[in-house]
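A protein chain is absent from this complex, but the other protein chains hold their places.
So that you can tell them apart, the chains are marked A, B, C and D in the order they are listed, and the count of residues begins at 1 in each.
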Amino acid sequence: MPENAPLLELRNIGKRFGAVHALRGIDLQIISGEVLALLGDNGAGKSTLVKIIAGAHAPSSGEMFLAGSKVSLFDPRHAHDLGIETIYQDLAVAENLDVASNIFLGRERKSRMLGFLPILARREMRREAASALEHLAIELPLRQVVGELSGGQRQAVAIARAAYWQARLVIMDEPTAAIGVGEHEAILKLIQNLARSGVAVILVTHTMPDVWQVATRIVVLTRGEKALEGKTEELTEERVVRAMLVGRESDA
Amino acid sequence: MPENAPLLELRNIGKRFGAVHALRGIDLQIISGEVLALLGDNGAGKSTLVKIIAGAHAPSSGEMFLAGSKVSLFDPRHAHDLGIETIYQDLAVAENLDVASNIFLGRERKSRMLGFLPILARREMRREAASALEHLAIELPLRQVVGELSGGQRQAVAIARAAYWQARLVIMDEPTAAIGVGEHEAILKLIQNLARSGVAVILVTHTMPDVWQVATRIVVLTRGEKALEGKTEELTEERVVRAMLVGRESDA
Amino acid sequence: MMPNELRHHPILQAIVDQGVLIAFVLLVVFLAFVAPHFVSTANAFSILIDAAPLVLLALCELVVMLVAGIDLAVGAIAGFTGAIAATMMLQGFPWPIATLLALLAAMLAGTLQGVIINYLRVTDFITTLAGLSIFSSLTLIITDGEPMNINANGFNALGEGHLLGVPTQIWIAAFIVLVVALWLGLTASGMHLYAIGGNRVAAYRAGIRVRRLRSFAYAFSGLSAGIAGVILAAQLATADPNAGRGQELPAIAAVVIGGVSLFGGRGSVWGAVLGALILSTILDGLVLLNISPFFTELVEGVVILLAVMMGHLRKRSSN
Amino acid sequence: MMPNELRHHPILQAIVDQGVLIAFVLLVVFLAFVAPHFVSTANAFSILIDAAPLVLLALCELVVMLVAGIDLAVGAIAGFTGAIAATMMLQGFPWPIATLLALLAAMLAGTLQGVIINYLRVTDFITTLAGLSIFSSLTLIITDGEPMNINANGFNALGEGHLLGVPTQIWIAAFIVLVVALWLGLTASGMHLYAIGGNRVAAYRAGIRVRRLRSFAYAFSGLSAGIAGVILAAQLATADPNAGRGQELPAIAAVVIGGVSLFGGRGSVWGAVLGALILSTILDGLVLLNISPFFTELVEGVVILLAVMMGHLRKRSSN
Partner (left out) sequence: APQYTFGLLLSAMTPYFATIKSGAESEAKKLGVQLLVENGNNDSATQSNQVDTLIARKVNLLLINPTDAKALIPAVEKANAAHIPVVFIDRKADGGHAIAYFASDNTQAGAQACQFLANHLHGKGNLFMLLGISGASATNERSAGCDSVLQHYPNIHVVARQSGHFSRRGGLTVMRDVLIAHPNLDAVYAENGQMAIGAVRAAEAAGRLKNLTIAMIGSGSAGETQLVKEGKIALSVAQQPAVMGALGVEAGYNYLNTGTVFVPVPLHMDYAPGQRP
């Protein structure tokens, strides 16, 4: 593994849904410890790109390299193994399971029954979940089934889930969309803490102030294509917003 | 109908979900032409209250008066008839129908086949939908099924739906959560225009700047109870945020 | 493979989506080559006559499955309708009146199911399974377990007669198909069925009377099952105490083969018709080829599986 | 009506949710009063013996319905398994080996269905409907349409024998119930079944091997159906060419009565067992009460409907 390779590299990624061309020729590098803001108008392709990086969608074309080595046959399971955690915009939680089960879903803690049968360590998971939520300044009814939670509470579950695991890359697709004022601040702090400890973060958001508060780099997508890329300190909000809209105008 | 009665009045509204007490003793008046910001932390009960006003949930206790007369046996159909339009937080669009069908769902335009059979005027609805979206500065692939749209695009569909109909009260539960920067501005403008033309607007949001930009009055919910109420110009952001959190602390 | 504009044309899209159509065509071509006398007017009518009641039952399932329901009682209601019509004719009612009253009973039966499901909130599966038991039983009771002869020629003509050289029952089924196609395709309530199946909560919030419309879907299902029952009885000039039994799975199979989803909101009349045609063509082919009865089900199962897989492959490759 | 802490206790909650339990108790009490000889060890065993294979088939449906599937082939696979075991014993294999191989075949049959559904993406309904046809047909072919005698006493003891005074088949069913209860309640893969049924996309994104686990659910279904088939064959000392036919709807009915959802993600082992017990108690009561065969289905349908409605009323009043 080359020492100075970016954590993640996308080359010429494209994605079609039937006739819809959601992404075209996306090149992207993500470096450990940076916070990359992925911006763009509605329908620009941000979530599609996020899902590809998370392994939830297969790209129609292009290649991905993680820490210098090509990834293929990629799915969310591999993404987890490689240290990629994702908060999806369309949360996708198991509504019929409780908070702790959702946080640990797919990576449950186990204990041994009769010394050899692996069974769920429910109590331990609930305890861990509670402390993880506390860290994030989130208060949730732990035993309630997620389907009975409010919109913001569900989002908090998804955030806690992604934050809990030791990751190399955390992808957050509009994590603060439905989130209360206090929790909003906690999430921004979380992002900064993650970056400080060397984790790469991809943040998708429509809240411009957040971008300038936490992001180190900005990529703007317009209609599935990369329209602008640069360091946060080198870009102004005006220029970014214009890129989102101008891209659109020049295309239309 | 008493001339000076509030458009909508809630008296002592409560709502339980099994053991969960989501709302308690809510009194609320909404006056034509005002923009009421309904604020509160995640899980405070905002969406529950919104659903009760929209007829989507029946309250467990309390009474509702619309323009001075008591409403009973209330469902979304009645709400529409009474001029209440709602953008729900959990959008709930028919994913298998296209944009125009969703905007007109339940109130389709019809024409007569053979002079007497009422059939759907699909083309007319599509045309109307396109112009409604244009008004809102929203660009959408009209023929695509809503399930294939991006998160923000779906939200735009819900907004267009609520904005299209001549309403007396428009309720918006976090309408800008997933919405792009340009559309965000358009929605704020829409709210102001609605209020100016005498429509009452209830806005639920976690974005404080929006509140001070458009709201005339603020109500804060904390753990299902009304914690603060007042004119926007008389309240500071600090005080509002504290009400959300303090309520919580004093309860805990 | 196809220019984008073309691909988005609704009719073309429907055909591409219906990869099963291609499977059907292949099936027909195959049988035309190997099965003696498969290509003949008599055989075409034979397939269509067998398909007619199945198509009607498939329409029942289509409509209730669009709203994420299921109707296991369609066969039982069909048998029940035949028995009622026969009894009334025995009691001296003129056949058109007996038939209309029997169809009314069928619609009431369906409505009753719809009301239990949507207002008393028993699940669709349980209610219609109970309906299956209850209406089968009522048929046995009405007929006293014996086939009842029907002597009214007008009635029997519904099953045996011809119009412009085409068997009456094919006309009847075609007419109902057309009505349902117009209903689903052109009217608001038709679209509301799709909306309910797509997202019931959204439909409710949009002001659609979900419970009423779902009940209506079951009422229609009862009626269409009743028409199937009339055809079945007329065909044999008999109300058979066991008529319609076991027809629920084939009816559901027909629509599922035709692309209707058990989870609601997806499917078309053409799919339902196609599914029914595939099933009756397979059965026809099995007899023409004189496949041993021990093997008929084996071949049937394999062919259905292949047809659906083929439909699926088509769809995937078009993605 | 109940203090909140109590109401949230998982076991109590489960009982309250299972309003159907109360319906079952009422049914038993009612029959105890009106049906002659209902309260007797012989009759209790008669009900349980009757329920044993149904419970096993209900477990099949429970597991596949948790992942929003359905298995229409369970009865056919049961019959198929009996036929294979009988054939092998006829060919001189010792009965334990014949039984194990037959169960292996059953599991393979289920796995095959699972693979077709999850990897070739044919819908659950169509695949298992084809399975129903295919395995029914294979049973006819293997047995050549004639019932096959089974003379191995050890094998037949699985259906006729007793252990500690309790019929063997009740032990077998109880053991499998326990295994499934532990699987679903205590293990990760058990919980993953619920997750898949609750939200398949979420489960996939959480890294659950959705297709593999769903295939496994069908493999289990095949195995459990196979065990039911062994019991049925042992009970009759015969591999019947039509054994298990028509058992798919009762099996699904049992779990749905017990609160399992056809749409996935909801249901418990206890519900499935309860549903099977309700069905076999009703059938037993019908015989004891000498309900005329024309009326049996009528009564059965009505009682099922009442039981489920009662369960539902309980739930609503507890809200």
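Keep this in mind: a contact is a pair of C-beta atoms (placed from the backbone, for glycine too) under 8 Å apart; a residue touches a chain by one contact, two chains touch by 3 or more.
This one's a predicted model, so the numbers in the text were calculated from it and none came from an experiment.
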item: Interface partners of the hidden chain - shown chains only, full complex considered; value: C, D
item: Identified contact with the non-displayed chain, of D:34, D:120 or D:287; value: D:287
item: For subunit D, residues in touch with the removed chain; value: 36-37, 40, 42-43, 46, 49-50, 53, 140, 143, 145-149, 156, 159-160, 232, 235-238, 240-243, 245-246, 283-284, 287-288, 290, 292-294, 296
item: Subunit C residues touching the omitted chain (full complex); value: 35-37, 40, 42-43, 46, 49-50, 140, 144-147, 149, 160, 232, 235-238, 240-243, 283-284, 287-288, 290, 292-294, 296
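Keep this in mind: only the chains that are shown with their structure count from here on.
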item: Where subunit A and subunit B are represented by their mean Cα positions, the distance between them in whole Å; value: 29
item: Interchain centroid distance [CA atoms averaged], subunit B/subunit C, Å; value: 42
item: Contacts with two or more other chains, residues of subunit D listed in rising order; value: 8
item: Sites on subunit B touched by subunit C in the complex; value: 54, 56, 75-77, 79-80, 86, 88, 91-97, 101-102, 105-108, 110, 113, 118-120, 143, 147
item: Residues of subunit D that touch subunit A when the two form their complex; value: 8, 186-188, 191-192, 194-195, 197-199, 201-209, 265-266
item: Residues of subunit D touching subunit C in the complex; value: 68, 70, 72, 116, 120-123, 125-127, 129-134, 136-138, 140-141, 144-145, 249, 252-253, 256-257, 262-263, 293-302, 304-305, 308-309, 312
